[in-house]
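A short write-up of the structure that comes next.
A single protein chain has been omitted from the complex, and every remaining protein chain is retained in its original position.
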Amino acid sequence: MRIPCPCCGERDLGEFTYGGDATISRPAMDETDLNLWNHFVYNRENPRGPHLEYWQHTGGCRAWFKLQRNVLTHEVGASELVGPWAAASPDDETTGQREIAE
Amino acid sequence: MSGYRLNSGGLVDRTKRLNFTFDGKSYSGFEGDTLASALLANGVSLFGRSFKYHRPRGVYSAGPEEPNALVTLRSGGRAEPNTKATVIELYEGLEAQSQNCWPSLEHDLLSINQLGGPMLVAGFYYKTFMGPTRKAWMFYEHFIRKAAGLGAAAKEADPDRYEKSNLFCDVLVVGAGPSGLAAALTAARSGARVVLADENPEAGGALLGESQDTIDGQPAQDWVAKTLAELTALPDVTFMPRTTVYGYYDHNILGAVERVADHLATPVNHQPRQKHWTIRCASVVIATGAIERPIVFDGNDTPGVMLADATRRFAQRQGVAVGRQAVVFTNNDSAYRAALDLKDAGVDIAAIVDPRNTIPDALTEAVQTRGIRLLSGHVVTGAKGGKRLKTVEVATFDAGSQSVGESKEWIAADTLAVSGGWTPTIHLASQAGDKPVFDDKIASFVPGKALQAWRAVGACNGDFGLADCLSAGSKAGAGAVEDAGFTSEATPTPDVAVPAHAGSGGSLYPIWEISRPSGPKGKKFVDLQHDVTAEDVRLAQREGFESVEHLKRYTTLGMAADQGKTSNVNGLALMAAALERSIPEVGTTRFRPPYTPVTLGALGGRETGHHLAPVRRTPMHDWHVKAGADMLTAGQWMRPQVYRKAGEDVFAAYVREAKAVREGVGMVDVSTLGKIAVQGPDAQNFLNLVYSNGFKTLAVGKARYGLMLREDGFVYDDGTTWRLGETEYLMTTTTANAAGVLAHLEFLLATVWPELRVQVTSVTEQWAGVAVAGPKSRATLESVIKDLDLSNEGVPFMGVQPGTLDGIPVLVARLSFSGEMAFEVYTGANYGAALWDKLMAAGEAFGLVPYGTEALGTLRIEKGHVAGPELDGRTTAKDLGLGGMASRKKHYIGRPLMEREALNEDNRLGLVGVISSNGKPLRAGSHLVAGQTAEQPGKSLGHVSSTTYSPAIDKFVALAMLEGGLEPNENRELFAADPLRGGHDPVQVVHPCFFDKDGSRMHV
Partner (left out) sequence: MSNLVYALEDAAQPGVYGAAGTEGPGVTISEHRPESMLQLGAWPDTQASFEALLASTLNLSVPSRPGLASVSSEGSLLVIAPGRYLLVSDKPGITQQLSGQIDADQGVVTDLSHARAGIRMTGRNAADVLRKGFAIDLDIRKFPVHSVAQTTFHHIGLTLHRTDETTFELFIFRGFALSFWEALTDAALEYGYQVAGAGQ
């Protein structure tokens, strides 16, 4: 598999580490409802098809990003930097971003 | 003896004679021969014994589809079993051995299996030897495997190199036949980076050695040469002969093996024998051609029966006649060309047998002109001859009723050239595409819809005509470069002329199996390599193994080294007939990589021996090795376990080392500890959020022990964090979790607190560290560090101060893992070796002893400090007796779920110490039980996590996790049960800190 890193462009799967479901939102630090925390830590959908995932380019620039990936076909779509530099992410052809085809 | 070298023709260099041996017997051939062609030219017709019945087998094809002529190539560590004689390029000194026969190929005792033939049907072994238990199979398996099989793997190490490399291009063209060449030419002219790979040593494919067909008025082989010359002159074209693209993976990544030196006796000048290429490209043109199909009839495996086109190819490429008198049996036009060419080359064609009644005029005329007997409306019903074909049985055939006539004729022949049509080589297309589609016109499967960026062209796509191949190839080349973002100019379609009798494989009458209306049924092979017969397919159907996937697994049809290249479609057709369904209804199995076998050497490449996996060395590594330390790997790091003195075992060494620390001074390399620079204005806030204990009050120049939880509330990691400046912190982690903790912190900064101005960077490799521990540690350091007050006031417990050690800049941290007064001394990694040397020298006066990880463990267990075995992902802070480190005053990662009810129940496993009551060593992994005997241990109450002999209290001790923890269990007598390895020994439950509970020794 090839994965488009928002900073480094397309690289081999081996350079990346999967970081989990990116559709899950984390409760606020002061949240006391344990059900919300339970959902955040343990409950995951197991979709057949497109999925939004966290990945880290551990073997490269170490950026965390969100990736659209079809878990059925392995088709990979756009990747999007997360974190303080998300807004400043360069967006040209060198990032290897592609549109995912449905 | 019947094959021979023709007086002329072929691409071999008749001036270059090459000597070789087969089964120890010497032969010679020419440069340009394959092993198969050279043996055929020498009159050899028997190449091997079959897989199950040990029947004599000859050469069946002229290519990678070969099911029969498998040999072991080379000898010793270079021996390679199951190589196909049809693709082995001859070289001087080649050695090959036949397989699956004993004592010799000519006199194979196991051919007695043929007599048991009716018994050895599909599923025979499982039905007969499996029995109600696995025991019977386990007993018989050895003998069965020995009797039925292919070649044996070499037991010696292969002395040759195998390499792996990466290749990037815009367009990959697989197959350098007419379609592939046309595609590559169009693609290359656009300026794209083009790789053209072909499994053969030369380009040309079906045109290789072709002198009759013309393209733009020149002989086809001249067009091949001219096209290749234009391609290779372009800087962005790479032609890779002897390169098999064997697998098509996700995102247009393909695997290929280049046989760099397989055509040489031994690779020269550091060249690899084979090189594996991982090819990443924008677009692929699959031009892999087609493979001729056999027809199934009694005795169709007799040496001398072979694919019709193979007989032509041997003549055309190597100038070899495969026999002297041939019968051609075909259901389509393509084999006429073989008959006519062989006839023209001087081989007697006894008859052409064709089930069709109507045959194109051009063919009948060409046949009549040459005086060849044409038996239209006939089929071959049997072949006989044992080790070499002698006679062919022919009968009339009525295409309307599809029935074979009773009257028969025996025709003498040493060769029977068979063509049942052509099967497109759709392996790569199937791997990266939708289900293959059945094409009635050619009675075979063609590629389905592309699921990646590829185009299949030419024979691979069911187009067998040369003109069609060239125009489709060119069009695919244009499309492929457009996929890659280039614009392509139309290449004029060349003018093609082929002889009138060059018929296409498309005009066929589908016929799969010939059955005599009466008389012996005989053995009719569908899969020659795995000895699967037509009857086996029907048996599978009768027993309910109807789906193609079941058929394959039950009969082994299409398995083994050839993966059914010549047998799949026939097998499906027979299953369809048995089920009275159509072939597309039965479907086909999905092809998986590899297309042809790939050696383990090529897949492993250079990752063998000490290149197997990288190791991580500390700056002091060489010193440890020179000192004779036993080096152990901890993750990827190499660490000294013990420094054994003469006569010492590991036990004696670590006990001596640990004692030295308690009594005097020792030092240990702690460079492997994970270190993370945490920097920025919000660093303190950040630490306070990721650690369960508070970091707000940590002063500059001080360190604090921190406990890090996971989101689910369990303990993740621990370590000390040092405040080096207002906004500068150095976090240490366990060696094992260093990478994970960094990624965890980076994730939190990216997703939870992007507003925090904090940067985390691994600085593990920046620092070399030495822990100097023991009552004399201060004195040792004072003798070499002159610019720092090392007293309790100057560097108090948990203090961190910069200084200079005999010219080396250091950071001195007053930390203790051993419970003794101790200092950790850090310096830049390139100073590490010098730091170690200077400390060793300074310590001499104080009796300093270097110690390894074993003594390090002993010292920490004696103190009840938790480490990896206790931080196993199932323990909470409270379980570990660290509940006080879980702040109640702030929010931090893991707190909400740590506070859930289930993690705070009284009966959870809690940290305790245990002491062996009978003086026997304890073993990690043992269970703590109350039952007195191994037979009746009772339920597990917990487990032993870390064990050691404690020199400090002269007992075998351990840390353990016990139901309810210490309080209800203190001084209780339990047993450490180890049923797997044996052992049931009494222990006493005690406080996990075995030594110096009040910590007075480290605060001196």
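Lettered A and B in written order, each chain numbered from 1.
Just so we're on the same page, contacts are C-beta pairs under 8 Å (C-beta built on N, C-alpha and C of every residue); 3 or more make two chains touch, one makes a residue touch a chain.
Since the model is a prediction, treat every value here as computed from it, not as a measurement.
S.K.: Tell me which residue among B:V437, B:V763 or B:A930 touches the hidden chain in the full complex.
M.R.: From the options B:V437, B:V763 or B:A930, the contact with the absent chain belongs to B:V763.
S.K.: Looking beyond the chains shown, say which of B:G43, B:P510, B:P584 or B:G828 touches the absent one.
M.R.: Final answer for the missing-chain contact: B:G828.
S.K.: Looking at B:P272, B:G881 or B:G894, which residue reaches the missing chain?
M.R.: Once the missing chain is taken into account, the touching residue is B:P272.
S.K.: Out of B:L254, B:I808 or B:M898, point to the residue that touches the absent chain in the complete complex.
M.R.: Considering all chains, including the one not shown, the answer is B:I808.
S.K.: So which bits of subunit A touch the chain we can't see?
M.R.: Against the missing chain, subunit A presents residues 7-9, 11-12, 14-15, 58-63, 81, 84-85, 87-90, 92, 94.
S.K.: Mind listing the subunit B residues that contact the chain we can't see here?
M.R.: The list for subunit B reads 161, 163-168, 193, 269-272, 278, 280, 606-607, 610-611, 613-619, 622, 636-637, 677, 679-681, 726-727, 757, 759, 761-768, 807-808, 828-834.
Basically, only the chains that are shown with their structure count from here on.
S.K.: Between subunit A and subunit B, what is the separation of their C-alpha centroids in Å?
M.R.: So the centroids are 28 Å from each other.
S.K.: Across the complex, what residues on subunit B touch subunit A?
M.R.: Residue positions touching the partner: 250-251, 253, 280, 451, 689, 711-712, 739, 743, 746-747, 749-752, 754-755, 891-892, 896-897, 900.
S.K.: Subunit B touches which residues of subunit A in the complex?
M.R.: Residues 1-2, 17, 19, 26-27, 29-32, 34, 37-38, 40-42, 54, 56, 58, 62-64, 73-74, 76, 82-84, 86 of subunit A touch subunit B in their complex.
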